[in-house]
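Complex shown without one protein chain; remaining protein chains in place.
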Amino acid sequence: MPLVKTPKPTWSQKLKRFFMIDLIKGLGLTLKYNIGAITDKDSVAGKGIYTEQYPKVRPDVAPRFHGAPRLNMDPETHDTLCIACNLCAIACPEDCIDVIAMDVEIIVAGKPRRKKVLDEFIFDTSRCMFCALCQEACPTACLELTQEFELATYSRAGFVWNREMLEQGRETVKYTS
Amino acid sequence: MLLLGPVNVLNDLLLRFFSQETINFFIWPLIQIGLVVTLVALWVAYATYLERKISAFMQARLGPMRVGPWGLLQPIADGLKLLTKEDFIPEKADRWIFFFAPYIAVASAFIVFSVVPFGPDWAVIADVNIGLLLVLAVSSVGVLALILAGWSSNSKYALLGGLRSSAQMVSYEVAMGLSLIGALMFARTLSLSGIVGAQGSDSIWFILYQPAGFMLFLISGIAENNRAPFDLPEAESELVAGFHTEYSGMRWSLFFMAEYAAMVVVSAVAATVYLGGWYFPFVYRLETAGYHNLYVIVSLLVFLVKVSIILYIYFWLRWTLPRFRYDQLMDIGWKWLIPSALINIALSAIAIFLVQALNGYRGMRTIESLDRGLNLTATGKGIMIVIGFAGVFIIAALLARINWRSRDFNLKTQRRNIRLVNLPKGKPAVSVSEV
Partner (left out) sequence: MHQVEIATTQETLLDSPEMVLNMGPQHPSTHGVLRVVLRLDGETVIDLDCDIGYLHRGMEKIAENRMYTMIAPYWDRLDYIAAVSNGLVWVETVEQMMGLAVPPRAHYLRTILTEFNRIASHLLWLATHALDIGAITVLLWALREREEILKIFERQFGARLTCHAWRVGGMPNDAYDDFEKDVRQFANNFPKRLDEYETVLSENRIWLSRTVGIGVISAADAIAIGLSGPSLRGSGVPWDVRKSRPYAAYADVDFDVPLGENGDTYDRYLVRLEEMRQSRRIILQALENLPDGPVNAKLPKVVKPPVGDYYHSIEGPKGEIGCYLVSDGTAQPYRVRVRPPSFINLQALKQMCVGHLVADVVAIIGTLDIVLGEIDR
């Protein structure tokens, strides 16, 4: 056994060891916690229980949280804000975004013009690492990672979100009890 | 008397089919056994619940909360889950031994309950006159289950776990038996009911005479049960799950139940021998007032409370202390516990001798009678208690002296401190010698 240098114990340390103060202190602390948890009090931060009863009590997720993606819509017209510029798809390191645009003819100032509008938007959440680079790339604040965090599905196909899911949000079963 | 009503009705009913003898010697014991096994199984199940709750509280969380109010139905849900799980037997395992090992574990743990006096009168299933010996003997059969389980699984982790458990149990069995002898000197009987009676007639708990014995018994009991900080056979961070690595489903839960049942057994024995069993001051007044059954039930509750307190100590230690290493465990067993137990026996003998010798010295009266156990007067008790508590320190000091040269003892010194250096900034590398 390699020898280690330890300081010579003083008498008070020796006595402490003899009366097992080290063990008793530890036991005292756990007992304090036990009582603190029952009375929900703690000397340091004022509460005894630190866990959240998750499905019953929903956690409050930070506003900046990168969760489920969403395509924002204009609150008045309910048109999508997306201009099909494809910047998000370019910014994504994982290539999980597919922006499918179509050309439509619109009349601007009496003249027919071609305009690119969003047709379909595919977002593969199974490959996404929620880095938010796409959100930062979007010029119109259309693509946003929301506070929604329950993304589990029963199939791989369920991870691929289309435009409707991105706009309306996916239906999730919320277990509350 | 109300309580005995249905009993009488049942007795009458049974009389139609059997003779009174068969009923007394066969049917009633069976009913008793069935009742006790059910209750003990429930108790064990709720011991797991309690452990989970207590550990949760110690860790600033809530523990099981989902099944039933405050998660009270959790043990039942667990049992159902384990029953429906696949009972997996590894391909290369020794099938039959693998099959039966859990049953040996459970049986050995449950048989012991037959001699545990839960209370006076009808709360004892069998008052065997060698009760304590039976407890020690049967609980040591439990180790066989662990070895067999470890061996038959054909897994290296299980094997190591089995080996560890056999070594551990063999060495701690000795300490456990020896530590009880001190208390037996006062009780002068091996019958567990007799030990309770001795404490009752003396109106004292033996823990006061034998604090060192109690501690030794508890420590070796914890080790015997493979509980933390001595849970080496199943140390999950080293041996995955030790001897039951390969077990799953109900068979695994049998081991689990055996562990908890063994824990309850050791607590029950500790409560019986050192904490007066079901005896509690003034409860006997119920008996003299004529409420016999109430007396039995209150005594039973007293016993349960005592056992629960010791169980709490079990949980408390487990969730506070780190785990010993294998060689340290052996060190503690052979170098500390067994010598301590031997010294404790010697000290108890000296104490008894001293108290007897002092009887009559300068008109001092220390002994009331020697009919049953050692009935002492208040002075005698005082002397005995003083010697008992002094004994703890005498033993500790002696052993510290004996073990002083032991490598392990010297390693376990007090905390060290580390140096704090404020290194210069921007200086690429600093050599060791410079600081």
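For clarity, chains are labelled A and B in written order, and residue numbers in each chain start from 1.
In the analysis below, a contact is a pair of C-beta atoms (placed from the backbone, for glycine too) under 8 Å apart; a residue touches a chain by one contact, two chains touch by 3 or more.
This is a predicted model, so every value here is computed, not measured.
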Statement: Where B:Ile27, B:Ala60 or B:Val174 are the choices, the one touching the absent chain is B:Ala60
Query: From the list B:Arg66, B:Arg95, B:Lys156 or B:Arg285, which touches the chain that is not on show?
result: B:Lys156
Field: Touching residues (missing chain, whole complex) on chain B
entry: 55, 58-61, 156-157, 160, 228-229, 231-232, 235-240, 318-328, 408, 411-430, 432, 434-435
- prompt: Of the residues in chain A, which ones touch the absent chain?
  reply: 1-6, 16-17, 20-23, 25-26, 29-30, 33, 43-45, 50, 61-66, 91-93, 129-133, 136, 145
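The rule is simple: only the chains that are shown with their structure count from here on.
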- line: Residue set of chain A touching chain B in the complex reads 1, 4, 6-7, 9, 13, 16-18, 23, 26-27, 29-31, 33-34, 36-38, 42, 48-51, 53
- prompt: In the complex formed with chain A, which residues of chain B make contact?
  reply: 54, 56-62, 65, 316-317, 319-321, 396-397, 400, 407, 411, 413-414, 416
